[in-house]
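Supplied in structure tokens, the structure appears directly below.
== chain A ==
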Amino acid sequence: MGIVANVQADGLAGLEHNFLTGRVEDLIRWARSHSSWPATFGLACCAIEMMATGGPHYDLARFGMEVFRASPRQADIMIVAGRVSQKMAPVLRQIYDQMMEPKWVISMGVCASSGGMFNNYALVQGVDTIVPVDVYAPGCPPGPETLLQAIVTLHELIETGEIMRRREVTGAGAGVHLDELQLPTSSALTIGTR
Partner candidate 1 sequence: MRVEMFTFLLTAAICLAGSAGVVLLRNPVHNALSLVATLFGVAVLFIQQGAYFLAAIQVIVYAGAIVILFLFVIMLLGVDKAEGLDRDPILGQRPAAIAAAVAILGLSLTALLSVGSRVTGQASTLAAIDGSEPNINALAKVLFTDYVFAFEITSVLLTVAVVGAVVLSRKAGSAIDVAEFPEGTTADLLQAKHDAAAVEEDVPEEVATEDETPEGEAETTEEALR
Partner candidate 2 sequence: MSDAETPSIDDAELAEESVEEVLEEELPQPELLHGVPVSESRGQVVLHPSRDEYVALVSSLRELGYWMCVDLCGVDYLGYGPNRNLPAGVAPERFEVVVGLLSHSDRSRIRLRVQIPESDPELATLFLIHPSVENPEREVFDMFGIRFDGHPDMTRILMPDEWVGHPLRKDYELGRIPVQFKGASTAR
Partner candidate 3 sequence: MLALNETWYLVLAAMIFTIGAVGLLTRKNPLVMFMCVELMLNAVNLTFVTFSKALDDIAGQAIVFFVMVVAAAEVVVGLGIIVAIMRRRQGANADDISLMRG
């Protein structure tokens, strides 16, 4: 049913570019960036912060991302939240393979990005050895602000099509590195009517 069978490049990359397909492509990119459903892939500490990002204070739903899909088939973003052990690595890869194109990966936290402080026998030193990573969110764990920044960055990359260009260059993920945001959240901010 899907019009696209295998999305490696932009939605309609195979077609000749004219005004119409160009517009359609823009539209598709807009849709993809505004509706990127994350897969529920929580591993460790970062998963808690990832869920907190979905909570009322930070509200992932603003980006249309509250639809955490349990089934990898329906998910677009895999947020690798936490340390990946040697035992988990094959499972991670399997779930990545089960996701449908187009799919994006955010490596959340230093453990996922590089093994972090646990440079030892048990951990995979950097999840980019298993799956291509598009955005690295630093921090241990990255605060929700940092994760949001990673997500917004990813959305921008998708909408501008930059992500595909970068992927072609690197041959893997887009590999965008961010700085950790250290925003004071001490302000009592309550969202909503209450």
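By definition in this document, a contact is a pair of C-beta atoms (placed from the backbone, for glycine too) under 8 Å apart; a residue touches a chain by one contact, two chains touch by 3 or more; residues count from 1.
Selection rule, in plain terms: all candidates are chains of the complex that A comes from, given by their letters.
The shown structure was predicted, so the numbers you read here are calculated from the model rather than taken from an experiment.
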Touching partner of chain A in this complex, picked from 1, 2 or 3: 2
Residue ranges of chain A touching candidate 2 (in the complex, touch as defined): 86-87, 114-115, 119-122, 125
